[in-house]
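Missing here: one protein chain of the complex. Every other protein chain is in place.
Up next is chain A:
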Amino acid sequence: MAQIALNHVSKAFNNGSIVAVNDLSLEIEDEEFLVLVGPSGCGKSTTLRMIAGLEDPTGGDISIGTTRVNNLEPRERDIAMVFQNYALYPHMNVRENIGFGLRLSTDLSDADIEERVEDVASLLEIGELLDKKPKSLSGGQQQRVALGRAIVRDPEAFLFDEPLSNLDAKLRKQMRTEISRIQEQLGVTSIYVTHDQEEAMTMGDRIAVMNDGTLQQIGEPNEVYNHPANQFVAGFIGSPSMNTVEAEAVRRDGQTVLESVTSDAFTYDLDATGDTNADLPIEVGDRVTVGVRPEDVVLRAEAAAFEGQHHTTTVDVVEPLGSDNLLYFDVGSRTWTARVSPGFEPESGTSVHFSFPRKALYIFDEEGTTVESRNLADPAEARQVTHGDGGDGVVNT
């Protein structure tokens, strides 16, 4: 097991016309599970492939353990990789597929190899598939074999490139837990690439968010969720995405108010709650983006339910999820989402009222950098905008 370090790593394709990875520095601790997440084309696979040695960086250093590996062939790096499309050898049966790496890179006897293959197969519960060819396996079984091929070699590190994206939703969840369990059990340093933020949140010890080839933020899942470094991370992590609206800080009646730019649909009085805004680095006249997580939006049928400021809007669409309902409504020119309890299911077109606690507010400056992120010790604090129990008897959770 080993730590992995990337030091100002860059990768350009086509003589520099495509910059896939731009000055990326990362340190992955020994035994850590790091998830590399970002939208399609942001350079995640390229990063992983550079660590594996399948792609040469155009700048910077990569080290595994205490060795600089830039000039080493993939086979000399002692890493194992799991590919999105499994990349199983079609002419070999499962047993040969799993044992192939051992056969090539170790001088174990056939009996020892056989034993280790059997061990791994039972760990992954594919013992009865050992004599089948990959073609006759289901997607989930193929992915287990690919996983087995990585595990059996007991490498310094696992590299996963979207290993679950070809599986259906249920299997994906199941394999997710399984990979986490196995990684923990074996304690192998792992880098896991995905574009699925949910996978990132649930699997990673830490998450590294990338966009356009640059690292946006690295941190623990909760930290990235609650304190995103910028508007991109805020929008990317969390589902449904954070609600945003562009606003301008104005002075009105001696109060600092955030007023939406596109229309007068939305104003938010920063001073109303009595919280101090002294350390908030916003000047009157500043353009900012206001953000609120869907679960922090409080919706009520009656205005009287709110103690303080609130806004009136019209419900566009209601999406029942069973455990919650998602309500879509317009704020300015943006569509906002609110996650409400399943009992609150207004007809679309009905007028409702919404608000959110001051502490739930995210503010991003014009460059998108986070000026303030939400400060809710307990998300249930959101309820406090209203009189204890809502007028319609619905409690938002």
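Everything below uses one rule, namely that contacts are C-beta pairs under 8 Å (C-beta built on N, C-alpha and C of every residue); 3 or more make two chains touch, one makes a residue touch a chain; residues count from 1.
Definition applied: contacts and distances are computed from a predicted model.
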item	value
Chain excluded from display, named as in UniProt, from "ChsH2 C-terminal OB-fold domain-containing protein", "Aspartate carbamoyltransferase regulatory chain", "Carbohydrate ABC transporter permease" or "Molybdate/tungstate import ATP-binding protein WtpC"	"Carbohydrate ABC transporter permease"
Given A:V19, A:M81, A:V94 or A:L299, the one touching the chain that is not displayed	A:M81
Touching the absent chain when the full complex is considered, from A:P90, A:G285, A:G322 or A:G349	A:P90
Interface residues of chain A (partner: the chain not displayed)	52-54, 73-75, 79-81, 83, 85, 87-92, 100-101, 104-105, 133, 135, 149, 153
